[in-house]
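Sharing a structure below in structure tokens format, with a few things to ask.
Every protein chain but one is kept in place in this view of the complex.
Coming up: subunit A.
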Amino acid sequence: MPFKRYVEIGRVALVNYGKDYGSLVVIVDVVDQNRALVDAPDMVRSQMNFKRLSLTDIKIDIKRIPKKKALIAAMEAADVKNKWENSSWGRKLIVQKKRASLNDFDRFKLMVAKIKRAGAVRQELAKLKKSAA
């Protein structure tokens, strides 16, 4: 099983540990065997251990260590934000965040909606069973 996501300049990664947990960053250079220079539109360019990064499928076209403006332009051109939010991984994260931020009232409304939906499904199933029998 070959590797599909490589560490390369322009690889978009998700930070999975530390202060910037959960943010998308772009690898702009490799420092040594363990560390990469990493940059994002709203953070100061800094080094990060590869162990703190989870590589994604998204890659953008940049030269080694671009200026911030160039980085932002490249990210716009590759449409990183939309690609991420439409990917299944990105969608899962958004749902997790939404679930964690639910109010007590929201949780109640969710419970009521789930019960209603389950009731409708069961009714339909009963109808189908009846017509099949």
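The working rule: a residue touches a chain if its C-beta (ideal position, glycine included) is under 8 Å from a C-beta of that chain, and two chains touch if they have at least 3 such contacts; residues count from 1.
Everything that follows uses one rule, which is that contacts and distances are computed from a predicted model.
Of the names listed as "pantothenate kinase", "60S ribosomal protein L6", "Ubiquinone biosynthesis protein COQ4 homolog, mitochondrial" or "Chloride channel protein", the one that matches the UniProt record for the absent chain is "60S ribosomal protein L6". Of the candidate positions A:51, A:109 or A:122, contact with the hidden chain is made by A:109. Interface residues of subunit A with the unshown chain, by the touch rule above, are 100-105, 108-109, 112.
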